[in-house]
Structure formats: structure tokens, C-alpha cells
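Here the complex is missing a single protein chain, while all its other protein chains stay put.
First chain written, first letter: the chains are A and B, and each begins at residue 1.
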Amino acid sequence: MGIDESFRGLRLLDQLAFGETAVHRLDPRAKVLVTLIYVVTVISFGKYDLSALIPFFIFPAVMISVGKLPAGFVTRKILLLSPFVLMVGIFNPIFDRETLVRIGPIGISGGWISCTSIVVRTMLTLGAALILVGVTGLPAICSALEKMGMPRVLAVQILFLYRYLFVLAEESGRVSKAREMRSFGRRGLGMQTFSSLVGHLLLRTWQRAERVHMAMLARGFNGEFHTRKEFDFGLRDLLFLFGWTALFISLRFWNLSQFLGDLLTGIFS
Amino acid sequence: MHMADALLSPAVGGTMWAVSAGMIAYSSAKIRTGLDEKKVPLMGVLGAFLFAAQMINFTIPATGSSGHLGGGLLLAILLGPHAAFLTIASVLIVQAMFFADGGLLALGCNIFNMGFVTAYLVYPLVYRKILGRDPNQGRMALAIMVSAIVGLQLGPFGVVLETHFSGISELPFKTFLLLMQPIHLPIGIVEGLVTLAVVSFVYKARPEILQAALDAHPIGLHPVRNVLLSFLAAAIVTGGIVSWYASENPDGLEWAIARVTGKDDLQEPGKGVYSMMAAIQQSTAFLPDYSFRKTASGERPEIIKQNPASGKVGTSISGILGALITLVIVFVTGFVLRRRPAT
Partner (left out) sequence: MSHHIIDVKNLKHTYADGTAALRDVSFRITHGESVAIIGANGAGKSTLLMHLNGYLAPTSGEIRIGDFPLTKSTLPEIRRTVGMVFQDPDDQLFMPTVHDDVAFGPFNLGLPGEEVEQRVNEALEQVGAAHLADKPPYHLSGGEKKRVAIATVLSMTPDILVMDEPTSGLDPYARRRLISLLRDFRHTKIFTSHDLDMVMDLCERSIVLHEGKVRADGPTMEIFRDEILLAECRLEKPLSMQGCPVCGRGRCRS
């Protein structure tokens, strides 16, 4: 992925958090908790569970719709599956050849099912993380986590990182564009150029940190950070939290796909 | 190399979360007490720098493929262990949320594999030890190379262990190990070379930066021993819980529910929602799975792996059909909600 491309994705995701929908207005703690419960529930299925995972697509579908997130963008992001996961997943069909399911003459091995299950899990869990950011925004997630016990130092650290991510991504975009323009073919993309380029970037970053520190001191910084964000956990947030949790747990123990399938095959047989 | 949610079991993911959360608390406390406030913006901006630097690729000599800086070791060299650990953690958190690297549950593993290993194992025990009390350029070069290689062997080793204990992947432990470790040897060498080059560049331009990093953290035995002890404790707890889990119950959520309700057998046989659901699950399971079935003695539910051969053709077809219908319902729900006027 090129710099510009990944940076655009970052910016878009950041913008989404400024939406004005019912989900955006919820207490970030409720959204963080629901997302975590969702991820743990999805992960908790056995490796051969596939059909039972499918109803869990309801969560991203509802959140994307109500939160007015661009479905195409989220889908594309999720479908860029990590090559590492694919690499590991693809071994399942090789090592697990025992036929588990038979549809007419075709036998499907356990390996293929668990491999597909891994792919579905990837989509569900990564989708949940992206959606959480899209309807909440990193600063709000950060203060939610802080209220839930994350050390202040880390919260401040994440906020600083996030703030300067935009500045530095632009800066590194400029230097690498300048490099590419003058490196014909592949020459000039080697490690020597790279290290001096990154070294320069590092030194400039260091100087920037010094200037930021200066600006903080100039306004009386004494080690404390204050932010205005106060949330109150209201009835809506409670309903959101318990509603989804109840659904996740029910879907965990009751295979909706199987039920619907049985219903349908029952009707036709 | 990011560990991913999809390969994790809740037991392993949860344990690694707990371990990493503990390490974050530890390093935060260290930073609050012993750090000049100048590091606050420095850590933040360097975290952002790492992102920016990772976006720039270079050509790996002799192969023609391209790589990018990992940067954990570089941060440890510039910032010292505690600040570096928190900075790496923050980078991983933002990566998990914005770039779909790994996922939220896998964060615990990733913070451990990359942050803890680099900042609290490799940096004090390899880098500083080789550097010694009287650092010179040659020693520094050696220290960086060895540290990068060791770090990029330990990190993937963590991934292998976590994947293995989770049991989602079918890859045999040894095969996985033999795949991962050799692949990461050249990656470690390249990381070492790049880190060395960048550090040398900084050393030439602004030697005081590196000097300050060296002076600020006189490596007394004390902090290292503490860290090692907590690591050992964490390892024992992790190992204990994970192996117990793996042998007793591969399914963490059910275990957790049993714990919450405080009973081993959740309901009397034959009545209550639970047994009803268990019955539904048993009679309808699309795929042979772990399911609860009362043992004859009735003392506790035993987890029995159903015989794969018992999967009936009819059931599997209905399972696939059901999944398709569910997907359609999900899609339509999303579509309908989207069409609704703004709330």
C-alpha cells in the first residue's frame, strides 16, 4: 500500500467519527465494551463452527447502516486480509483432510471448513475494530479506555501519536515522493538512501518534539493533562450494551443459521 | 508480524491481554515517577514517526524485494525501555484500530511479542549487555545486529506459541516453528542493518541524543531483576492457565459462564434454558463440534467431540441454506436501516 493510499484511508476513517448519528452519540464506553464482547464471542466458537458465525454479520451490518459508514470502504478494508492469517489458514486443509460434511457426492474436509471459519473470523473481528473507530473516533475511545482503567500516560501517548501522525505522514509522504521522482527505475531506493532519508526524518521529528515541548512549557505545562470530554452513561447506552450482549450470547448458544435452514428444509421435505 | 484475532482462542487472547495490561501499568508507573516531562511529547511524536517511517520502503539488497523498518529496537535505543514499551504499545493500538492489523483481542499478544520482547527482554539483556559500560561504535554495531536478530526470533516464537495454544490453526507446532523462525532470520538481519544505519546517522548528526539515552538509564541490576521476576510470574501464570485451559476446556466462554454462575453444572438436567439450548445445539449442530452432554454420573458436563461421521447430509444442507438465508436477512436489515431517515 502506498503512503498516499493508506494515509487517505486513515483520514477518511478519522472523518467518519464526526458523524452525527444515534450510534455516534452513544457513550464511547458502551461502544468499546460491546465491541470487545463481540470480538470475544466470535473468537470463542470452535474451529469448525461456521454456520453459527454467520448471524454475527448482523452487528457490522446494523452499525454500518445506523452509523452511516460507507459500506464499500469498510468492506474493502476488511477484505484486504492479512497475508499472514491466510498463510496460516491455508495449512488447515493440508493437515486436516478428514471429511466432515457431505453434500451429495462432494465431501468437504474439516480443514477447508476451519480455514473458511478463520477467514470469516478475520472479517468479523477486524470489521468490528474499524467500525468502533468509525463511529467513535480515537480520542473518545482513548478517554473511554482511560475511564475504564487505562493509565493516563498511555492515553496521553496515544493522543499525541494520533495528533502528529497526520503531520508526519504528510512529511514522510513528501520526502519519499521527492526520492521517487529522482530515483529512476529502482536505483536510489536502496538501504543507504533509505537510512539517510529516515535519519533526516527522525532528526526533524526530534526537533519537532523539542518545539512542541517548548510550546507546552510556554503555556505552563506541569505534567498534567486536562480534557473537557465528560460522558454520562445513560439509559440509551445501557440498552445498547445489554441489547447487543444479550443477542451475542443467544447467538453464541443458539445457531440461528441452522434453525432457519432446518425450518426451510422442513418445509420442503 | 502481527498476531491475529482469527487465530486466537479467548483463553490465550485474554491471558495475553492481562499480561500486557500489567506491563502497561508497570511501565506507566515507572514513567510517572522517574521521567522528565520532556519525554511526553517526544514519545508521542516518535510514535507517529514510526508510522511515517514504516510507510517508506527500501529495496532489500540481493533480493529485489522491498521491506520497511520495524522500529521497536530503534525506539528502545532512543527512549530507554519504559518509554519505548509504551510507545510501541501505542503504535500497535493505533495500527489495530486503523489499519486492521491483527485486531483488538490480539493486541495483548502483539504488545507482548513486539513491545515486551524488545523493550524488556532484548534491550536490557542483549543490547545493554553487549554495549557494556564503555560503549564504542563497534560494540554498538554488534549490539544492534544481535538485538535485532534475537528480537525477531523471539517475537515470531511468541506468535507460534500463541497460535499453537489457541488451537485454531492445524499447523503442527514443529512445522510452524520451522516455517517461522528461518523466515525471520533474514528479516532480523535487515532490521539490524537498517536500525544500525539510522542510529549511525543520528550519532553523526546529533551525538547528544544517543548519549542522553545512554546516560538516562544506568542499567542497574534492580529494574532488570524486577522485570524478569514479573516476566517469570507472568509466564508461569500464562503457561498454567493456558495449558489447563487447553486440556480441560477448549471453549473459554462456556468456562467463563460456568465461573460466573458459580456452578459447574449449569442447570439440572432436563429443565431450564441452558439444557434446552444444549439440546438444540446437540440436535442441530451443523458441524461436529464440542458440545455439552451429561455424563452418566451427572456430576459435570463432559466435553465430547462428536464423531464426524455422524454429521447427516440433511443437516449440513440445511446448515448451508440457513447461513445463506441469514446473510440475506443481515443484508436486508442493513439496507432497511440505511434507508431510514436520519435519527
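In this section, contacts are C-beta pairs under 8 Å (C-beta built on N, C-alpha and C of every residue); 3 or more make two chains touch, one makes a residue touch a chain.
Keep in mind the model is a prediction, meaning the values are calculated, not measured.
Touch as defined at the start, partner being the missing chain; which of A:M87, A:I103, A:M214 or A:L263 qualifies?
A:M214
Please identify which residue in A:F84, A:F166 or A:F231 touches the non-displayed chain.
A:F166
Who touches the missing chain here, B:P10, B:P41, B:G103 or B:G334?
Considering the complete complex, B:P41 is the one touching the chain left out.
On chain A, what residues meet the omitted chain?
Touch with the absent chain occurs at residues 14, 139, 159-160, 162-164, 166-167, 208, 211-212, 214-222, 224, 226-228.
The definition used in the following text is that only the chains that are shown with their structure count from here on.
Measuring centre to centre with CA averages, how many angstrom lie between chain A and chain B?
The separation of the two C-alpha centroids amounts to 15 Å.
Under the definition above, what is the set of chain B residues touching chain A in their complex?
1-2, 4-10, 13-14, 24-25, 28-29, 31-32, 37-38, 40-49, 51-53, 55-61, 64, 66, 69, 86-87, 89-91, 93-94, 96-105, 163, 167-172, 175-176, 193-194, 197-198, 200-202, 205-206, 209, 250-254, 277-278, 280-281, 284-290, 308, 311, 313-323, 325-327, 329-331, 333-338, 342-343
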